[in-house]
Each structure stands twice: as C-alpha cells, then as structure tokens.
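Missing here: one protein chain of the complex. Every other protein chain is in place.
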Amino acid sequence: MAYIISDEAKDLLKDVKNFCDNEVLEQCKGFDRTGEYPADLFAQAGELGFTSLEIPEEFGGPGLSRVDTAALLEEMARADAGFATVISATGLGLKPVLIAGSDEQKQRAADFLMEGGLAAFCLTEPGAGSDAGSGKTYAVRDGDEYVINGRKCFITNGGHARFYCVTAMTDRNAGVKGMSMFFVEKDAPGLSFGDHEDKMGIRTSGTCDVVFEDCRIPVSAMIGEEGTGFETAMKTLDQARAWVGVLSVGIAQRAMDEAVAYGRERVQFGAPILKQQALRFKIADMQIKIETARQMCAYALNLMDAGEPFAKESAIAKVYGSDIANECAAEAVQIFGGYGYIRDYPVEKLIRDAKIFQIFEGTNEIQRVVISNHVIGRL
Amino acid sequence: MEIMVCIKQVPDDSVKIELDEGTGKPAAGRAEPIVNAFDTYALEMAARFLETGIAGEITTITIGDESSKGSIKNCLAVGASHGYVINDELFEGSDAQGTAYALRCAVRKIEQDTGRDFDIVFCGIETSDETSGQTGPMLAEMLGCSLVTNVVALEEKDGVLHVKQETEDGYNIVETAMPCVLTAARPNYDPRYPTIKSKMAARKMPIGELSAADIDASPDRIGAGASLVRTIELSAPPKRQAGIIIKEDDIEEAALKAFRMMTDANVL
Partner (left out) sequence: MTDRNIFVYIETAGGEPVKVGLEMLTPAREAAGGGTVTAVIIDGQADHAAEEALRYGADNVIAAACDAAPPENTVGVLSLMAGKYGPDVIMIGSTPAGRETAPRLAARLGAGCITDVNALTVTDDGIVWTTPLFGGTILEKSGVKTDVQVVTIRSGAFKRSEVRDTAGGGITNEEITLQESGVKTKIIDSVVEISEQVNLEDAEIIVTGGKGMGTEEDFLKISELADVLGATVGATRPVIEAGWASRAHQVGQSGKIVSPKLYIAFGVSGATQHLTGMVGSDFIVAVNKDEDAPIFEVADIGIVGDAKKVLPIFIEECRKLKNE
C-alpha cells in the first residue's frame, strides 16, 4: 500500500480489506449483473462507520488524515467501484455543509452519517452539466420556509440519501451570484425521485433524478449566505476531485492485480504469458501510471489538510487518475485476451466502471479548463 | 453477568500450513496471526447474550506475547470491555493442562483484583492449529465448575442459564449452574465486523499484562518441564500418487473417457 498512513489507519485498513474481500467483492459481482441496489450491504457499511470517514473529529468523526481515508477508499474501490462511489458521494454530499454550514448544521449532518446514513450532492440538471451555473431549480422564500421547484439529474445516492445538499436559484436575475445552497432532508415534503438509471458501470451505486415539487424546507436549512451557493458548489468540487482520483487509482490497481494474477497462470508457447516482455512492459507501464496517480492524489489531499491551495492539484489528480484507470482497465482486458471479454472474468467490468470517472464531478475537459486557468491566469 | 472469553492467537486458518522440511516445524510464515475462529464465535455469542439486556461485561484473555495484544485489541473492538495478555516465557512449551492451569490462576486473580466473580468462562471448542479441544474441559475441571461443550446459543431464564448444545443430529437445551465453562461451536451467524469507531476506541483501551508471578502460577505446573505429553516428531502425511487429469474441449468426451477408465479399474 503506497499511501503513507498512520498505524491507526493501517489497522483500520485490515478491517476494511477484510470486509471488502468477504462481503463487497463477491456480492457486488452479482449486483453488477442484475443492477439491483445492494441496500443491505450499504446498511452494513454504514453500521461499520464507512459513511463517517470524512466527518471532522470535533463533530464525532474518526479524526483520520485525508490520506489515511484515501487508503481506505482505494481498498473499497478495488473491491467494487460502485460501492466506493456510494461512500465517496456521501463525502461529497457532506462537503458543502463543512465548507459553508453553521456548526449546528455540521453536527446535524455528521449525526446523520454516524447513524449510517448516506448523503448526496445535487447540482447537475438536465440543462446544467458542465455549465453548472445555468441551473434552473429555484427556491422562493415563503414565511419561515423556502419552497424549491426543479429537477436535478444523475444524482448518486438519489433516493437513498439521508440528506441532500441542493443548489437552487434564490435570485434568478443575478446569474451565478443568485444561486444558494440548501440542506434538504430525505422526508422533506415535495421531494421525490425518478427511476434509477440503468448504467454502463458503477451499477451498485444508485443514480436518479431528484425532483422538487413545492418542496418545503425551513429557512434555517440554507447553507451559508444567500447567493453563495455557486461558490460553495465550486469549492466542493475542487475538493471532491481528488477523491475521484483516489477511486480511479483503486480501479486501476485492481486491473493490474487481475492482469498479473492471470498472466502468471495462463500458459502459451510453453510458458506463462508474463514471461513475454511485451506484456511485462504493459505491467510496468500500468504500475508507473498507478503509482504516479496515487501520489498525485496524496499530494492534493495533503495540501488540503495543510490548508494550502489545492484546486489545481486536485484537478490534476482527477484527470490523470481517471485517464489512467481507463487505460489500465483496457490493458487488463487485453492481457486476458478473449477471456477478458467474457463477463465471467472480472476485467470487462473495470472498463465499464472506469469510464464514468472521466465524466462526473467535472468532465476531464472541464478539469483541463480549470488547470489551464490556474497556469495561465487572466489574459 | 461477568463473562471471561479465553482466546488463542493462531495462524490464519485459511492458509494451508505445511511442514517446513528444513526446520521440522510448521511453516506458518505466510499466515497472518488471527484470533482462533471458534473463540470469535464464543465472543460473538457472549456479546449478543449481553445485548439482550443483561448487565455485565466481557473480559478477554490470552496466553501469548507482545504480538498477542493485537488479537486482544481486535476482541475489544467487537464486544469485550477488558483484555489481558498472560505473557511470561515460563509458559513456553505448556501442554493443555499447563495452559488450563494458567487460565485458572488468571481467572482467580482477576476475580480477586476486581472483586467480581465470573459467571461464565467461554472458550472455543478447539483451536484450528492443534484441534485437540482439551483446554476448555480441563479448565472446567480445575475451576471445579460445570461444563457444557458445543454451545451455539445462550439464554437466561429466571436467573438460570440455558444453553443450546449442538448434537450430531440436532441439539439439546441444557440448564447449567454458574459459574460454568462453556465451549463454543459455530452458531448460524458470523461474528460482527468491528466498526471504525469501535476499532479506534479499542486502540485506546488498556490491555493488562500478567506474568506467571502476577497470577500466582506455580512454575512447576507450567512450561515444557511440567508438560505431561511430549512431541516426538512432526511429519507430513504420505502423499497420494498423482492421478490422471482429463481435459478435453468436449466435456462429453472427457466424461466418457473418465467413465471408461473407472470401469476398467473395476471401481463401479
């Protein structure tokens, strides 16, 4: 394990690995096929504390460093990318509260997660993907409540989360400065969910539309000041990017592990195929990519822990991690040959799982916009 | 109810342990140390038992060394409230009677120090390394209390302990006086996983370390010298002759080929 982590985290990692090996890996193979949501598995993960990982210590969290947590999440992603996505998306749903919420809100969110609940972040709309600022969901003040109307789409943990952080326009004439962030609990009246998407990969995670039809929430549910929602959302994504990189590294590591295990056993021309230099070099290249991606994530996460600027590094970790995950997954299938194309073998799933990591939480094209902005600055 | 769960740290039982020809000893190198499976069942049963609303705590104990603290810590993360390692080179080479004697001394000493007597002393029915299953029954004899083996469930009814004892074709419900020694078989559920919270809390919990002197264990009853049995030799079981492997593209052909061989060998 190439993340440098505390003894505490090493100990926890053993338990996480045990749980992933015994429960996640096998069960998720079946759920990936059927598309059924593994509700019991996530309930168990919640009980074990997997949803509490990113809660700061002062609100009851385990007090691990971000890199410590990354080691645990990578292990989960190795076992099943969808499983890790659900856990990681819960962290994503928590971030707006931690970035801009009051202590009361933070504790409330933390309590939900410590009870084993999931969280979700609702920014994306049918008309607002990369162009996140053009969201149409709006919130109107009515007495001591806000009433939200609109539709969010592609929301991970939609329908399963205990709470949702939702962006909505409070002033439709102020552009992005008219967007606010809200803390919506699962039983808010007027909140409903679309059907779950039938996805190419990460099929053990639930993804659906989150619908607001005169959805009423208390005024106190606004996170941060009115009009700061977009800023909070962007700060959320800046952080989240590194975590996407972390999960991507898990997928890539799994791809390489499977390829090596297979290549040692598969005999052609009288020898294991990993005797062939062409394939050995493929493994070397995979390892170079994986370790580099991992260390980029570690760097970005350490900057975050240190309170230093990290947005560019986080974006790099996301782009590079997801790109190499896709490369490594494809390469693993190649090494498996014909068998790699068969669903009975574990690697075709990795291609299907890896693809989304180049798309969600800011497409890799948007990441390049972010990175180049950081480098070039204003012209 | 005060429950003592005795555990043993053993090599990972999912790893095949074979004889190291060089040393003449078991080659346990690749196998990580874990808590003996049957002991984890005992601990889980004890935890569930108390969770039905019975006041009391679980203490775990093991005879080992510094590395055994890891196993005790793992037990503290899944239901135990107190943990001890009996660590003293005087115990090295003890047979089951020496082990049971040491545990008896420790139980009495802890009872003396805490002022609370144990109602149940719970062991796994056997360990995955030696599989002799002697320690529990010997401990019962030395503590002078009742013994029920092959336990898969516990229940309290009006202050009396009822345990479910697995039998070859079903089960018995056995009423037992306390204090008692129970040995655990496999219940129909898995032991719980530690939560992140419980694991981190367990790391902070103190683990008592006891020497032979601390528990008033007489040196002439422990260790290799006091052992009533002696190992003469370890050997690998004779290997069967390698057989014929049939691998055809057409499974029907393979099956028929095998069948013909079986009729030729006159086994059918």
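Order of writing sets the labels: A and B. Residues in every chain begin at 1.
In this section, a contact is a pair of C-beta atoms (placed from the backbone, for glycine too) under 8 Å apart; a residue touches a chain by one contact, two chains touch by 3 or more.
The structure displayed is predicted, hence computed values, not measured ones.
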item	value
Among shown chains, those touching the left-out chain	B
Among B:Ala153, B:Val174 or B:Met205, residue touching the chain not depicted	B:Val174
Touching residue (missing chain; options B:Met4, B:Ile58, B:Met142 or B:Leu210)	B:Met142
Interface with the undisplayed chain - residues on chain B	11, 13, 16-19, 26, 95-97, 100, 128-138, 140-142, 145-150, 162, 165, 167-177, 180, 183, 227-237, 239-248, 251-252, 254-256, 258-259, 261-263, 265, 267-268
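What we mean here is this: only the chains that are shown with their structure count from here on.
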item	value
Centre-of-Cα separation between chain B and chain A, whole angstrom	41
Sites on chain B touched by chain A in the complex	193-197, 199-200, 203
Partner chain B, residues of chain A touching it in the complex	8, 11-12, 15, 18-19, 44, 47-50, 52-53, 62-63
